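All protein chains of the complex are present and in place, except for one that has been dropped.
Note that the chains take the letters A and B in the order they are written out, and that residue 1 is the start of every chain.
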Amino acid sequence: MTEQLGGTVDTARARGVAHPADTPVGTFRWVYLWHWPIRAMHWVAALSIMLLIFTGFVIGRPYYLPAGQVTGEFFIGWMRLIHFIAAGALVATVIVRIYWLFAGNRYERFNALLPVRGRDWVNMLKQVKYYLMIHPERAPHYLGHNPLQQLSYTLIYVVAAVMIITGFAMYGQANPGGLIRGATLWVPQLVGGIQNVRLIHHVLTWVFLIFIPIHIYLSVRADILERGGTMSSIITGGRFVRSDEEFVDG
Amino acid sequence: MLMPTAVPWAEDEDLGSFLERRKVSRREFLGFCAEITAILGLASTMAPQVAEALQAIRRPSVIWLQLQECTGCVESVVRTAEPTIGDLVLDVVSLDYQHTLMAAAGHQAEKALQDSMAANRGKYLLVVTGSVPLNANGVYTTIGGRTAKVILEEAASGAAAVIAVGACAHWGSVQAARPNPTGAVGVGDIVKDKPVVNIAGCPPIGDVVTATIVHYLTFGRVPELDYDGRPMFAYGARIHDQCPRRANFDAGQFVEEFDDAAARKGWCLYHVGCKGPATFSPCPIFMWNTRTSWPIGAGHPCIGCTERGFWDTMSPFYTRMPNVAGVGVERTADVIGAALAVGATAGVLAHAAATGVHRVRERRAGRELPVVSGPNAPPPPTTPPTNPEGR
Partner (left out) sequence: MATTKVVVDPITRIEGHLRIEALAENGRIANAWATSTQFRGIEIIMQGRDPRDAWAFTQRICGVCTVVHAVASCRAVEDALDIRIPANANIIRNLMVGMQFVQDHVMHFYHLHALDWVDVVSALSADPARSAQIAASISPWPNNSATYFREVQNRVKTFVQSGQLGIFTNGYWGHPAYKLPPEVNLIAVAHYLEALDWQRDVIRLHTVFGGKNPHPNFLVGGMASAINLDETATINAERLTDIHDMIARAQRFVEQVYWPDLVAIAGFYKEWAAIGAGTGNYLACGEFPRADIRDVESLYFPRGIILNRDLGRVHSYDEKAVAEFIHSSWYEYSNGDAAGLHPYEGETKPNYTGPPTPWTYLQDEKQKYTWMKAPRYEGKPMEVGPLARMLVAYASGHEEARALIGEALGKLGVGAPALFSTLGRTAARGIETVLLARQLPRWYDDLVARIKGGDVRTFEGSRWEPSSWPSEARGYGYLDAPRGALGHWVRINDGKISNYQCVVPSTWNCSPRDAQGQMGPYEAALTSNHPLVDPERPIEILRTIHSFDPCMACGVHVLDATGKVITEVKVQ
């Protein structure tokens, strides 16, 4: 089991670090899928998106109304501060993710973003049937993301990008001569005014709220049904697989 | 303006007669010209020419076209404080054509327009209020039997600068709101060969209009403009960032309903639809009508009237978000979003339940769901197992 899992630049090997995946364990092997930057990016994004959703809704429609004088109160101010910091963290994850499109292994690189081969699309259909419990046994096996995952995660990347762009378009208004404003002026012009930017930013929040429960559920479900360590892979970076198991992307 | 003081040179006359009024004699004036000529390093024989040039300084001509509009912008300018409309008309500029105020009518009025355009070609300032309807060959607005488009193109061709005053001239405003039955467009859509200054607002604060004109006359150029042609000195900052109620916003103190306890405290109007966070306008600083008040100051949310397309993009005026197009008033984005999120969660639960039921059933049928990896996983079947439930 000396499979080369790295990209053109296998950073782990390049640094002389031994891969846990190189060690066979009984009839199982441990496959190292997600490098630590990807895992860190995932959890930072998860946390920041949670914060962004919460503070975003508070800013959009605060229900808590402090009484009395303004002095000493800065509730919405704090919410906005957290929102902007979390937004910065999310942008950082984007940078990491983009870098890792170049530096990552085959499960992390460009070709893992979208189902590109005809076979992948067939497999995606099979995956859908699997979730619908139609011939679940025919579902293809993937080490990394299956085509349905690829598509949905990439969709979330796109949504996150739109959120970031629309967010900065609104943020930039506070400093009209500033760089952010200048870099995002095309946004309101593209969508017919800053109010529409606001609407898009607001509506797309719901995409995350729809995605998150499905994402968690399917991950947990896969972990339980497939016993493949899906959940732990995003923590430890790898999963155990049977040595003789065939993988589409193996 | 009623009591002209101490004879300042209000440019209401050429320099020669002004000096005369100041009791400056011709001889003193020529002496002054000789000095200036020397300072400029010109030959002393040039002094008479300098005198002539100085004496001929005239009030700049302003031609004001009123196209498809409601005259509110003119009224707004008539309310200005500095300079007042009286000062502007009598002392600062020569307002050669302006429907609402001019004495002449009919062909005498049109002659005044033609004469001024001819005499000041390339030098006059063109002010436009109102939009230009393009549908039906432009017959939706005609003056003197000619369409607004023809009149504007003619007047713009000889103008030194064009100032589009108000939302109509800026982008079409209310008549250009969906579905724009007359095909109304702004001045900038017609005049392409020279810069158009957009004084945004429905109407704009009159002082912004006069200040822009004065800026042009004083500094010899139009003020710096933002991406939409609006002068930075007036539209450079967002209402939200200049609002005296911003502290209430940051504190989370909001009016929930008009005339509630918060409204009577003068708290933030964000919840009742204020578009201040989306609107660039000097209202909070310049204020309206000789700095008496401004919309938010009088308890009403901003409707965003200085932004292009505000009739469609800023409405409904009393909600923070626009409606989702094609969906009813009550179906806001949040209702739809929440429904989908709840649906997704419910779907997840239902799917989990279905998975459980499926497993139990499969187990009873003596089969396990395939375990794709792990110690108990069967080898991948080569033929699909028969399905007794016929599913």
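To be clear about the criterion, contacts are C-beta pairs under 8 Å (C-beta built on N, C-alpha and C of every residue); 3 or more make two chains touch, one makes a residue touch a chain.
Note that the coordinates shown come from a computational prediction; the quantities given were computed from them, not determined experimentally.
Seen in the complete assembly, the chain not on display touches B.
Interface with the hidden chain, as seen from subunit B, comprises residues 1-4, 12-14, 17, 21, 58-59, 61, 66, 68-76, 78-81, 84-86, 89-90, 93-96, 98-112, 115-116, 133, 136-147, 150, 173-175, 177-182, 184, 202-203, 205, 244-245, 257-260, 263-266, 283, 288-290, 292-301, 303, 311, 315-318, 328-330.
In this section, only the chains that are shown with their structure count from here on.
In this assembly, the C-alpha centroid of subunit A lies 40 Å from the C-alpha centroid of subunit B. Those residues of subunit B lying in contact with subunit A across their complex are 226-227, 232, 236-238, 240-241, 247-254, 256, 262, 271, 275, 277-278, 280, 304, 307-310, 312-314, 320-322, 324, 333-334, 336-338, 340-341, 343-345, 347-348, 351-352, 354-355, 358, 369-374, 376-377, 380-381, 384-385, 391. Remark: subunit A residues 60-62, 64-66, 70, 73-77, 79-80, 131, 133-139, 141, 170, 173-174, 176-177, 185, 189, 192-196, 198-199, 202-203, 205-206, 209-211, 213-214, 217, 221, 225-228, 240-242, 245-246 touch subunit B in the complex.
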